[in-house]
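Handing you this structure, nothing more for now.
The complex appears here minus one protein chain, its other protein chains still in place.
On to chain A.
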């Protein structure tokens, strides 16, 4: 895969650029070599190919690299062409294109572990250990461990959403709050359902962080870095459901919903219309699939319980049986069923953690994706409003022309200029968010397909394992059954 090779070569030479500007001529040559005819040249009409050309460019406007590059001699820059599509006036934090590719050769591992209960009663909360292992240079150390609580995660998501969503970035949603689940844990019930709840949450938090850092812009975000690295984190109070901020959020959500109904957007771009419909359909389908899988998890757990009950009953029957050989066989049947019960329990866990939780995550992700489309609609609305306002200002100016009030006329002309600027800005914002969404959605689709493929494979393999164990157990029992005489 030439792209991967190219990207790793790229990273190496980027490191070199940091080390010594003198090596840049070689680096330049390397990147020139990468512009081989075999890799795709830029094609204007295919948005997906933004990734294909990733290896051929050294991203020049990445914020960390800028200070260093601008100091040294820059022959490295000359032979490489900047694609006209990378908008230099782009206000969004740039997606380092090679880091896009690096999503595949991803060098960061995050684990959430060791849940610990702190405090007592209704003020208690769980603390999780977040460990980051990476060789990426934006991190200060190879391995960092911090302690975080659930509201910290929510706080992080809230910050990221407010920074990036309105630009069309798909910000991975945080795991859901659960008042019932947490209350049980707080109250101190050490029972199985509390343990399962904590494990479910731990796993969800881990997946959340991994998804977040997979997004190149989010990975570089200072809030994310602070979350992963700094030992002290200011308490995110505004994430509480019943806080002032929480209520404000609910009000905003309602306002957004109303706006959605009132903005009738003239969709000139068929791509967006198609994609929106697609995501609407996908939402429905995934939810249905999720429900079916949840049912499977539930029934498999039941099967496990019922198998255990049968095992006990068979053991009792074996004890009661007065024919010695049959009695022994029944006891052994009971043992086999006990082992099988364990198997069913493990399979139910696989059903749950592999598939059910993944589907749940994607249902929430799709909601985030649809939210991003709504943001675009909002941007369009803003642009349209600005145009309307400009028109009004122009009409007002035209009227004032015959009124001979020079200060007012000047003011009107100033306002027209102001609004012309706003219209331009509105249009640029709209086009920017549209571009961002195209890219985000393309990446999202790629990720989704990959995720599902990987998970489905893992799941099928777990089923194979279960069935092979079943064969083992029953084959061991068969001679026992035959030995009844």
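Here is the rule we use: a contact is a pair of C-beta atoms (placed from the backbone, for glycine too) under 8 Å apart; a residue touches a chain by one contact, two chains touch by 3 or more; residues count from 1.
Assume contacts and distances are computed from a predicted model.
Peer 1: Out of "Sorting nexin", "V-type proton ATPase 21 kDa proteolipid subunit c''", "Fructose-bisphosphate aldolase" or "creatine kinase", what name does the UniProt record list for the absent chain?
Peer 2: From the choices "Sorting nexin", "V-type proton ATPase 21 kDa proteolipid subunit c''", "Fructose-bisphosphate aldolase" or "creatine kinase", the unshown chain carries the UniProt name "Sorting nexin".
Peer 1: Touch as defined at the start, partner being the missing chain; which of A:165, A:303 or A:396 qualifies?
Peer 2: Of the candidates A:165, A:303 or A:396, A:303 is in touch with the missing chain.
Peer 1: Just to verify: which one of A:126, A:205 or A:333 makes contact with the chain not shown?
Peer 2: Going through A:126, A:205 or A:333 one by one, A:333 is the residue touching the chain not shown.
Peer 1: Given the contact definition stated above, which residue among A:167, A:314 or A:437 touches the chain not shown here?
Peer 2: Residue touching the absent chain, from the options given: A:314.
Peer 1: Among A:190, A:232, A:407 or A:475, single out the residue that touches the unshown chain.
Peer 2: Selected residue, touching the omitted chain: A:475.
Peer 1: Counting contacts across the full complex, list the positions on chain A that touch the omitted chain.
Peer 2: 278, 281-282, 285-286, 288-289, 292-293, 295-296, 299-300, 302-303, 306-307, 309-310, 312-314, 316-317, 319-323, 325-326, 329-330, 333, 445, 449, 452-453, 456-457, 460-461, 463-464, 467-468, 470-471, 474-475, 477-478, 481-482, 484-485
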